[in-house]
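Below: one structure in structure tokens.
For this view, one protein chain was removed and the others were kept in their places.
Going in written order, the chains are labelled A, B and C, and every chain counts its residues from 1.
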Amino acid sequence: MPDTETRPGPDIVRPTTVVSVRFFARYRDLAGISACEVELAEGATVGDLIAQLRADHRLESLPPNPFVAVNRDYADFGQLLTSGDEVALIPPVSGG
Amino acid sequence: MPDTETRPGPDIVRPTTVVSVRFFARYRDLAGISACEVELAEGATVGDLIAQLRADHRLESLPPNPFVAVNRDYADFGQLLTSGDEVALIPPVSGG
Amino acid sequence: MDGTSQVRALITPERIDVAALIETVGSTADGALTVFIGRVRDTNEGRRVTGLTYEAYEEMAQSVLEEIIEETERAYEVGHIAAVHRTGQLELGEIAVAVAVAAPHRAAAYEASRSVIEEIKVRLPIWKFESYADGVAEWQRQ
Partner (left out) sequence: MDGTSQVRALITPERIDVAALIETVGSTADGALTVFIGRVRDTNEGRRVTGLTYEAYEEMAQSVLEEIIEETERAYEVGHIAAVHRTGQLELGEIAVAVAVAAPHRAAAYEASRSVIEEIKVRLPIWKFESYADGVAEWQRQ
């Protein structure tokens, strides 16, 4: 479902946003990878990215509302992504 | 009852309590001495000692209600003194 | 506040040197100095800990730790603050985190120190992986 294809024309070539995604600690264990590149429709938000990741059956065990950082700052789900952004999925921290 | 009758003398001679008194910091400066011995009537209290000290014109600049320690414990004015006690006059402390 | 630019926030795999950290914040204008040290305990919620690893999102942890220090310096009447968090594998008793705060007066030195460590626990992207004597090993939640 969360395929974000709400925009017109399945075959129209649209500009895309490519971001790198990093997984840490427990989320890396869940994902089975520590990083990947993801192509998103232009105008995609953090929330769109999370939904798209979880639509992949290999990543469906990721939680629906993880903490996320974009370019090393905590970000909310409404934040727009642009190409080149580094997005990190941040499990509950346990430093200190 | 102690042996008050066996001693000679024109005045009534009573048993006495001899304590050592120590002065620190500002009180040592006020007293001009760091220690002395004081002879008190038997049954004298800390309060009696302070009053007797201040009756000496050389020590009249000592405050009427200093903190006092007897044998290295803080003591109140009602505490009875016995011979050999070490009494210290404790100015407001400023450690730390 | 004296314009020197020593390292005040550090994420490091090296052993933490508390004496060096104290030097970092030293100033004769600040009479009070607090140091908080967090070390690897031998038990956690009743289980015997045998080993511990901290993983960090290092680049972000570095900038978050700097932010925490700057925010705390603005929020309290303090001079300098320095903090360091260890990464990698640690032995029992080793120092995982240390925070030093110098301030003119002790109340602010205590409060700012406490604030830094609480913020570290909430925001610093670092994760603790603990192994237990019973054979289990787990990522910790705070």
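Simple rule for what comes next: a residue touches a chain if its C-beta (ideal position, glycine included) is under 8 Å from a C-beta of that chain, and two chains touch if they have at least 3 such contacts.
Worth saying up front: this structure is predicted, and the values here are computed from it rather than measured.
Peer 1: List the neighbours, among the chains on screen, of the chain that has been left out.
Peer 2: B, C
Peer 1: Can you work out which residue in C:Ala29, C:Ala75, C:Val122 or C:Ala137 touches the chain that's missing from view?
Peer 2: Among C:Ala29, C:Ala75, C:Val122 or C:Ala137, only C:Ala29 touches the chain that is not shown.
Peer 1: In the whole complex, what residues of subunit B lie against the chain that is missing from view?
Peer 2: Within subunit B, the residues touching the omitted chain are 22, 24-26, 29, 69, 72-74, 88, 90-96.
Peer 1: Mind listing the subunit C residues that contact the chain we can't see here?
Peer 2: Touch with the absent chain occurs at residues 18-19, 22, 26, 28-43, 92-93, 104, 106, 109-110, 113-114, 117.
Operating definition for what follows: only the chains that are shown with their structure count from here on.
Peer 1: So how far apart, in whole Å, are subunit A and subunit B when each is placed at the average of its C-alpha atoms?
Peer 2: Inter-chain centre distance comes to 81 Å.
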